[in-house]
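Moving on, here comes chain A:
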Amino acid sequence: MSTILIIEQVLNGLQFGVMLFLMAAGLTLIFGVMGLINLAHGSLYMIGAFVAAAVAGLTGSFLLAIAAAMAAAAVAGVLVEMLVIRRLYAADHLDQVLATFALILIFSEGTRWVFGSFPLFLDIPSEISGPVTLPGGIEYPLYRLVLIGIGLAVAATLGWLITKTRIGIRIRAGENDREMIAALGVDISKLYTAIFALGAALAGLAGALVGAIQSVQVGMGEPVLILAFVVIVIGGIGSIKGALIGSILVGLTDTLGGIFLPELFKLFMAPAAAQSAGASLASMAIYILMGAVLIWRPTGLFGARAA
Partner candidate 1 sequence: MRKLLLASAAAILCATGLQAEVKVGMITTLSGGGAGLGIDVRDGFMLAIAQSGRDDIEVVIEDDQRKPDVAVQLADKMIQAEKVDVMTGIIWSNLAMAVVPSATAQGKFYLSPNAGPSALAGKGCHENYFNVAWQNDNLHEAAGAYANTASYKNSFILAPNYPAGKDALTGYKRMYEGGLAGEIFTELGQTDYAAEIAQIRASGADSVFFFLPGGMGISFLKQYADSGIDLPVVGPAFSFDQGILQAVGEAAMGVVNTSQWNKDLDNPTNAAFVETFQAEYGRLPSLYASQGFDTANLLISALEVAEPGDKAAFRTALKAANFDSTRGAFAFGDNHHPVQNIYAREVVKEGDVFTNKIIGVALENHADAYAGDCAF
Partner candidate 2 sequence: MTDAVLATKGLSKSFGALKATDDVTLDLRPGEIHAVIGPNGAGKSTLIDQICGGLTPDAGSVTFLGRDVTGRSVPARARMGLARSFQISQLAMEDTVLQNTLLGAVGAVGSPWRFLWPVVKNRRLRARADAALAQVGLTPHAAKRVSELSHGQRRLLEVAIALTLRPKAFVMDEPMAGLGAEGSKALTEFLDRLRAEAPILLVEHDMDAVFALADRISVLVYGRIIETGTVDAIRASDAVRAAYLGADR
């Protein structure tokens, strides 16, 4: 296995990781600030992808599609927050799990009802499609580099938002002490809606960006949702930094596990059996990683709050 291949795979893992981060960041904010476990976050991702595909199909503009995806996901998020989620902040996790499970059913079949049962088409704009040659002679798709860039930029912006701005101070205050910030005169319910909208918009952005290189179809949100949960649990719920590191860890584990585990098994097994056993183990790898992290640190890598 050549160095070039390994570097390329690391880039792939990184790209997968930063896309997961877009999902995980919203989830972890929503959990950290409002104490809400939102299974329907994957549906917002799906909405982003579908709206992007529909808008790109109508206008031909990818930028417009992305803007529309973020807006639509944010609007859906706000609606859901105001109609349903708002009543659940005080409820226990059980009610939240059930209610947002119900939302998944509604969103998935609702989307199928509106857009039909066939996958939609969404393509990379021609300006950023195709491979570029990186130093060292690695050929790598430009679009994936763009994704890495966008993901890291969002991570940096969020970091700045949380640590340096007024709203970030409020968000952090809200994580620590809900009554206190209400007493300080911050309209807590508007703050919650705003955070939910932000999280939803990020999910919509991820859906639109990833939709261009994947299949835009009903049910695309759930696998990503579960991975995003794995990420925030590894990183520690409520921590943006944890979400970023968790995302990249999961992205790298998943990508590199799929490559190297079969190779590893080939050292002491017949190739066909090794291929199959390695692939099986690779598909379990991130869950094993998560189990190990939680057994080692029961509140994740950067989690302070026992939820």
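Following the convention adopted for this analysis, contacts are C-beta pairs under 8 Å (C-beta built on N, C-alpha and C of every residue); 3 or more make two chains touch, one makes a residue touch a chain; residues count from 1.
Criterion applied: all candidates are chains of the complex that A comes from, given by their letters.
Values in this document were obtained by computation on a predicted structure and should not be read as measured data.
Of 1 or 2, just one candidate touches chain A in this complex, namely 1. If you check the complex, the residues on chain A that touch candidate 1 are 1-2, 4-5, 8-9, 12-13, 15-16, 108-109, 112, 117-121, 123-124, 129-131, 139, 141, 143-144, 210, 212-220, 223, 255-256, 258-259, 262, 271-272, 275-276, 279-280, 282-283.
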